[in-house]
Every structure is written in structure tokens, then in C-alpha cells.
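Mind looking over this structure? Questions follow.
The complex appears here without one of its protein chains, the remainder shown in place.
Labels A and B are assigned to the chains in the order they are written; within every chain, residues are numbered from 1.
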């Protein structure tokens, strides 16, 4: 049911240290990879069926194969950039991974860099996670001292530098081209594509950008083989992955399981919705993935399964909300988030989120009408697919899906002249007798 | 103003063989591969609304106004989302549907326009842009009549000054980033940037660094809303009350196409024209804002005659008669000094007047430091050569070597084209100079260091001029251009060395003077050894040719005096005719004034009171460019003709005044209008006979360590030039005058950054804050004619002069 691979060493003493990681078999995959041809490493990752764990699900090996060959005609350096800017509301998998076992990522970084012939790799980690950054910094230093990073790695002649780079607070930098601009010391605003990063990414050079979990999955694939990886999961969504349960659930946390597990199964493992309550709605992969309901408990949580019900697997950030939760309040708060995080570059996202928040504020205060819901849907249509990047699309997801499934919650606000929910009732300390 | 260039940039070099066929709104068009859909649609006559798009800026796709539907990307598959046509490169077989035929595109555009307007103040009735506003126009053509937005608008305090000249109204801004992209990409002056984030994003400056770009006005012009306005034009007029006349800028030798908008006999503003061959769509702030100089209250309105030491008004006939009598008597002992404001036609008139009416070759247009070598160089390499190196050549050159020339300060339109070449084509720029100016840094220019006076030695042996000199030499070849400026006239041997270098390397050689009239004056023969069309005074055949054309029996056959010689001989000449000369432009203004005083009779043709008119015996008021027609021949050798902007009854351009004077002398100039003068000049044509020999002056020594301090100096674009009078906002954006010295020199003098430095000669001194920078030791740089730094007037000094420097406390 659960298949701990990435999380397998998290309960080891000082699992973040090199010694502990190596006791768990760490850096064996690196030695294997360095004996392979770079192209064969790419093939192995391709064959494994690993798809990007940052939300989009693009096949990782294919992404790598877009990097042009390095020859006299293409002398530009290649770069690997790890997207460790985990910021999508509900998403909390990469941060615990890097805190518990930064070397899993670092080993993946070295193997992946070798595969794409990168000379420098960057781990762009959001700035708001101090201790994670400490452990990453230390892991990179340890790996350097051990000869896994630097000149002539393990005597193979391969040189690699790894830089841990702290961001400074901007959700948009999780968008890969915005991340590149940010890493170049600019405002984190998305870039025009084409050219794609594989052709002209960081400093205009061929660049691969991958999510932490994707890169961290590489050592296990190299160590155990693509078939082993493919033996887990479903036909098109292979391998194991970290599912993060949060919210009104008895035992929230990280559950590493094969792709395709259902929320019903996961909830079961996590002790169910908190006692005395029932599931109202949930997000499959963060707030940008349209919300689902109890009707969707049995869909396979893989790229295809979630897509089939009009949402997206995203980051597998399963936020669980029970019946004490006001959908309008939840949606307003998410919308405020998108407004706050909109980079400002394009009109629909910048102005649209500004407008949506004001309407939703009014609706939450009970001063709205059904006509406002029509306006919300129409504005969402004018943002969705019209914005420069996917942030605008994501901003519309909670609105359109909530009106689809919980129109009555909105109407109740109009009838009630305000929010009919007790905000205390949904808190974790509600039952503990605490008061605000 | 239109929203943008509505046609595909005709200067773009396209491979006509690589055409693709796309279908836009059911119309088939053939366009070069990778043409942007929005441009392809223009070719099909379909206007897609847009804000951020600008044909001369990199595509950004930010405003999302130009969304179109793509049912077939050329591969049989449609694109699922509407596409921004300003970033979509067309492919063969692509099918595009704009708002004209696609309800999806039309709704996307209407929806986007609604978003743009929710936070817009809708203050069109009090907005300068009202009536010529792309937002206003496109809101009408592609927007809903009514908004559904009833919430709270974003507000900002307004407007704020982002420079003395430019104001920003953030509420009106649609964040298209045209201004910031222009400043970064085109001008290289990223003093404005998008700051803050999301709905609070706004254009801003760093508080201590205002938007002091020489090109800031272009940002105002391309702003598609009323967010950027100029202090000069703000609230002055409504666009529909203005009459627009395409004309040519007079502040440098580029001949930029501009548009003058006037109302009730007064020019209210000037805008850049669109001339892909010359200035594209950009002009300098000086060309844009400096047009009030003729209306600041010191305009000459009627002729004046000096009687008993006092000037008194006179009628034209009386003044003409008075001058004619004296000049007729002075025939053979009279000289003519002309300045840089003259048109080709004016210059031709003075040139002919000197020869025909005064019987003299004593004529020189160089009212600035000059040399016989320069005159020889111009005669041999420039005069009568027609259209030579062009702006387009600059853009496409592999490498460029500048010598005695600061493009951003002296010819900003040239600077922009050089920068385009650097950015787009990787042109490598080298400059033989004493330091890296900001302009040169923006060209990623590499300095071949030369102390003032040593430029000739450096050019003569570039390979030995350090690492950068060797690199410059290495880069020069058939795809290179050597640009020499007028400052090399102060360096003996420099023009000769530059010519030699061009011959040796196969590079083109271009002379780019500072003033609008200089190339025309050269072609017109306003030099002591040159007649019109590059004819040499000393060439009998050329004289015979000209005698026939002019219908005169003889022309003086000896080389006349140049500006310096004329001034030196002023006391012994019987008369001096001066037109458009500013005394403070001359190497030694005090000596020049003394010469004017010594001259027995001075005739002045001038627009405004000046130091010359103060010493003149008779003054003829002539009109500024806005009130006459004519031609500036730009540095390329390209004729830039312009019409009368302001019709003034009885306006007297130089040509007409001079024709009347000649007639009064009982002779004929053969024309009395600019058009007739131009016709005669054109019929004369360029001389195809013998040309002057290339000068072979010896380069001075490559100065080693020398004890004395040498002055390096050039003029800043925005300085105390009288043509900037009347536009205080522009002048307030001038670069702060500083003195520059090397670290070693600063230690010798005992000053550090920011301290005051005193630069002195026997004539006087200049005090300025000092900036320590990379430059040769024992050299001090000063701006030539800026506030607190009037090198000519205060120091009687020139580029290469010996000066003394000391700390401000000394």
C-alpha cells in the first residue's frame, strides 16, 4: 500500500548527514551513473516513465533529451536548476524531503547534471525555510568534501559545481521561467516561450528545470532500474510519489505510495476525516487544481485519473476540508493569495484577481446576488487561458469549481446576509476548548 | 499620434525567398517566415488592438490585448487557447482568426479591455492624451460600452515627477512596459523600471536617480495612455487643435525626422517622425524639447544700424543700402564667418556671396576649434562624395572605431543606431578617447586610451596602443567603420592617421560633425579652399566650371583665410560678415571679441541678440528653421529637406536677406528663395574632376609621462548651448558637471571622489566636484560648455590644452 523510497531513510538518526545517508545506501547510484554514458542515464530515466512531480507531469527524461548536444556548434554551458520553490497552497512534500534527506536531492542533482552535461547546478529553494536551507548548504559542502561535487568527480573527469540559492518570497518563482529570471537576479516574472529553457534558459544557455521530488527520484531509478520504478504506479503514471495530506484529517502528513492510489485509501491510512466530521471538499494537488468532493474519493490519484474528473493531479497536495468549512471563505482566501502573488506582468491576472477579490469579499459579507456568480464565472473565463502563465489559470480554479459544486454555500451567504459558518468550528483547537 | 508603426518595418532586411502563406480572417497573405502574427495581420489590412507591442521593441506579450484564435497552427492542429498575436510567429499554413471573424478572440479582447479599464481613472477630459490615445481609441473599437466593475479602484498620488521633464501618472498606466523596455533596450538607461508586484506594480525610479535619459521623451511618445507627460507640453493643448508638419531636427548632424505641432503661430511640441533610414522612431530630448530658443524674448525683429556707437532700428532698405555701400567698398578685403545653424541653401548663398559679391575665399563655417589639416581632410575625403556611410551601415558593421567623437553627446541618433548594432548584431565598438563615457559604456565600448593630443599617435600605430589598441586593429576590416569627429581638429596628424588607417584596413571612414549645418556648409563651399560640390579653389578647371555656372568672369583662385586667420586679421580686413556664430563656441572667445571690435565693419545675420550683434555695425534679423524651408545635409550626405512650419509674413531667411543685399550691391546672387538656391546647387552637381590629395600631416608624439596636465573636453548634449534656452525642464535633466581625473592624478593633487577640483589657465579657472575614474594620468576632463564649466570662455582652452589642477582648498 505504501512504498517508502524517497522517505525510506527519514527515520534514520541524523538522516540529513552524509554518513547516515551513505549507511542507507546513498551515493551508490552516483557511482553507477558515473560509469554510464550520459545518454544512457537519460534513457534510463525516460524508460522509467518518471513524470515531473512539480505539477505538470511532463516526462522528465524527455525534458532532458531536449537539451542540444554539446559540441563545437553548441559550445554554451548547460545548467540544471532544481525548482525547490515549493509554494503552492497545500503543497508540503519537497520541504520535508530536503529537511530530512537533503542528500537524496543532492545525489539526484549530480546524476541529473551528469546526464545533461551540466557544469553548474542550482538549487533554487524558497527563502522562507531557514532550516531547510541550512541542511542543503551543509549537504552540498559534505558532498564537496567527499568528492561527489567539484573537479574530476570520483576520478571520472566530470566537473560540477552546485549552488544553493535562497529565494526571497514570491510564489510565481515556482513557474520555471520566472524562476530563471529570479535566479538571474531579476524580478520573478515569466518569460516568453519559445525559446524554451532547454534551448535558451539560464543566461540564455540550455537549461533543465526540475522539481525537487523529480530529481530526488533519479538515484532510486538508477540504482534499481527503470523497470523497478515502472513496477509501481499505473500505465501512464509510473512510480511512487509523496502524497501530502493536510487539513481535517486525523493523521496529516506525508504518505509515499504508488501513483494511482485513491483518496479513500489514503484517508483510511491517515485515520479518516477528523472524528465526528465528514469530507466536504478537497484539492488533489494544491489550490490551483479545481476542488473535488466526496464523489471523487475513488478516482485514481494519477495524472489521467484526476484529469478525467476535470481537475489536475498537481503536486498531490491533498487538502481535506470537512463540513465546518465555509467554501466562500476558503475561495476568497485563495483568491487573495493569487492577487498577492500575481507578478503583475499581464493584464488578466493582475487586474482580474484584483477584481475577483473585491467581488468575493462582498459575497462573503452577504452583499451579493446570483448575478455576481455569473460575473465571477465570466471573469474567470476571461482570465483562464488568456493570462501570460498558468498562475492566472490557477486563480480561476477554486472559483469555477466551487461554484460548480457548492453554489448553495454562496446563496446561503446572500440569504443570511453574511457567512453562516462559525470560523471556530473548523479550527484544530475547536474541540480542545480553546478560544480566540 | 498613432499607436504604432502600422506597416512592417521597411528597413528590416527580409529574405524574400523565405515567404510563408498564412490565412488571416480568410485572407491569404504571404509574409517572411517568423513574422509576428500582428504584423502579418497589418499586411492584410487588419488592425489588432495592442498596447505593449511596439515594432522596435522586443516582443513581450504582457498586455494580452491582441489575442487571436488559431484554429490551425500550420500543422493541422488548432491551438487550445487564444494566442497573443504580438508574440506569435507565423508558420506556413497557419490559420488565424482575429476579432473580425472569431467570437472567441473578440470576447477575449473585450474582456481584456474591461480589465484594463477597471483601475483606469477614465479622466480623458483632462488628460493630455485624450484625442490621440490608443487606450481611448481601442476602448471604443474593442471594448464594452459599460463596465461591470462597481468596486474600488486602485489609486495613487498623481502625478509624480520622475525627472524634471517627465511626469508619471500611475493611475493611467496600463503597465505595458513600453517605457521601461525602451529605456533598457533602446536607450540603455534603465532609470525607470517596473517596481512592486501584482496589482501594485508600477513604473518607478530609484529616488536618488531620476529618469535623466537623453531619450526620455521617446518613452512619453510611445506611452499608449496618458501616464507619461512632459513638463513642457502638459496641459498646453489638445491634439485636435494642433496642426502637424513633418520636419527635420536642427540640433545635431543626423537630420532626424520630426513632427512639429503648432497652434496659433506657436510650436507647442515636437515628436519623433518615423524614418527607418535615419532615426527610426526615436529622437533625443534635445531634438524634442529644445525649440523655444527663438521665442525667449531676445529675438531680433527689425534691422539695426550702429550710429555713433549706438544701435538704432532701421528699415530693411536703409540697412541694406548701408551694408551694401560698405561691403562694395570692402570687396577683396572682406570675410565671411558662418555657423552651424545654417541650412544647405543658406550656406550655399553665403559661399556664393563671398566669392561673387565680396570676391573673396575668406569664408569658413567652422566656428569652433579647427585646423588646416581638417580642411584638407574634408576636401579630400568628405566634400562632394555624396551619400557615404549610412545609419544602416552603422547598424550592420562588424566593428566600429570612434576617434574624437562621443556619439551620445554629439550625435545621439547615431548613438542609438550604434547601440542597436551592438545589441542586435554584436557590433564591437572601440573608441580612442581619454575615458569611457557613459555613452561608450552603453555601447559596451572598449577604450583605446589616448591622452588628449595623442590620438594621432594612437591611430597611427593602433597595434602598439596597448591590448585594446591591438584588439581594435585586429577587428578592423572591410565590414568596419572608422568614425572621426570634429574634435580631432585639435590634434595634429589625427585626420591623416585616420585616413591612413582606413586605407590600410579597408574600413569605411565617416566624419560626423556636431552641428546640423556643417556637412551642408562643407558641400556648399564654406571653406577657404573649397567651392561648392567639392571643387577646389586651386583647381583652375573647377573654377572655370563654376564661373560658367554662375555666369561670372572670374573667381578668386587663392586659398582664403580660415576662421582663425580671419579673426586674427580682422583689424586689417575692411569688413566681416557673420552669420550664426556664437562667440563662446570659438577656441578663444576673448580674442574673437577683440577681433570683432577691431574689425572696421561687421555685418551680422542673426536670429537673436548675441555677442556678435553687440559688436555689429549692421544687423539683419533672419528667421529660425521653423519659419523657413530648406535642407540640412546630414553627416551621411543625405539631404533632409523640410518645409516652413510657421508661416510668418515677410519672413527673411538668410537666403532672401543675402539675395537682397547682393542686389543692393548691384550684383545678383541668382536666387532669392531656398528652393531656387537648392535648384542651382543641384544643377551644379558634385565635382567629378581632380580631388584634393589626402593630407599626410605628421602625428605628434605619443606622449609619455609628462609633467603638465592636459585638458580633455567635449560638449555635452544638454548643456549651456543657447539653443536650449527657453526649456528649463530639459536643461534641468543635464548631466551634473564634474571634473574627471585618474586615481594617481587624484593622489598627486590630494583629492578624492566628490572633492572640489580647480582647473586653471592664465585666463581663469573652473571649479567642479571631481570624479576619479579610469583614465590616463595627468589628464583632466571637463564638459566644454556646461553649468560652471565654460571651458572656452573661462579658460580659453581647448581639447589638449595645458592646464593646472589643484584641490579646491588649495
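Criterion: contacts are C-beta pairs under 8 Å (C-beta built on N, C-alpha and C of every residue); 3 or more make two chains touch, one makes a residue touch a chain.
Simple rule for what comes next: contacts and distances are computed from a predicted model.
Considering only the chain that is not displayed, what protein name does its UniProt record carry among "NADH-quinone oxidoreductase subunit E", "Rod shape-determining protein MreD", "Nitrate reductase-like protein NarX" or "ABC transporter permease"?
The chain we cannot see is recorded in UniProt as "NADH-quinone oxidoreductase subunit E".
For the full complex, which residue in A:83, A:234, A:325 or A:396 touches the chain that was left out?
Checking each option in A:83, A:234, A:325 or A:396, the one touching the absent chain turns out to be A:325.
From the list B:28, B:146, B:207 or B:683, pick the residue that touches the absent chain.
B:207
Pick out which of A:22, A:65, A:224 or A:293 touches the chain that's been left out of the picture.
Looking across A:22, A:65, A:224 or A:293, the contact with the absent chain belongs to A:224.
Out of A:113, A:182, A:387 or A:400, which residue would touch the omitted chain in the full complex?
Touches the omitted chain: A:182.
Tell me which residue among A:92, A:110, A:208 or A:376 touches the hidden chain in the full complex.
Touching the chain that is not displayed is residue A:92.
Pick out the residues on chain B that sit against the missing chain.
189-197, 204-209, 436, 441, 444-447, 449, 466-468, 742-745, 753, 772-777
If the hidden chain were put back, which residues of chain A would touch it?
Within chain A, the residues touching the omitted chain are 1-5, 7-17, 20, 23-24, 77, 86-92, 94-96, 99-101, 120, 126-131, 133-135, 137-138, 141, 163-171, 182-188, 203, 224, 228, 231-232, 240, 243-248, 251-257, 269-270, 287, 317, 319, 321, 325, 329-330, 333-334, 337, 340-341, 343, 423-424, 426-429, 432, 434-436.
Simple rule for what comes next: only the chains that are shown with their structure count from here on.
Show me the residue ranges of chain A that touch chain B in the complex, using the header's touch definition.
170, 187, 192, 339-348, 350-355, 358-359, 362, 375, 378-379, 381-382, 385-388
Which residues of chain B touch chain A in their complex?
Checking each residue of chain B against chain A gives 59-65, 67, 80-82, 87, 107-108, 111-112, 114-116, 118-119, 148-149, 151-152, 154, 174-175, 194, 196-201.
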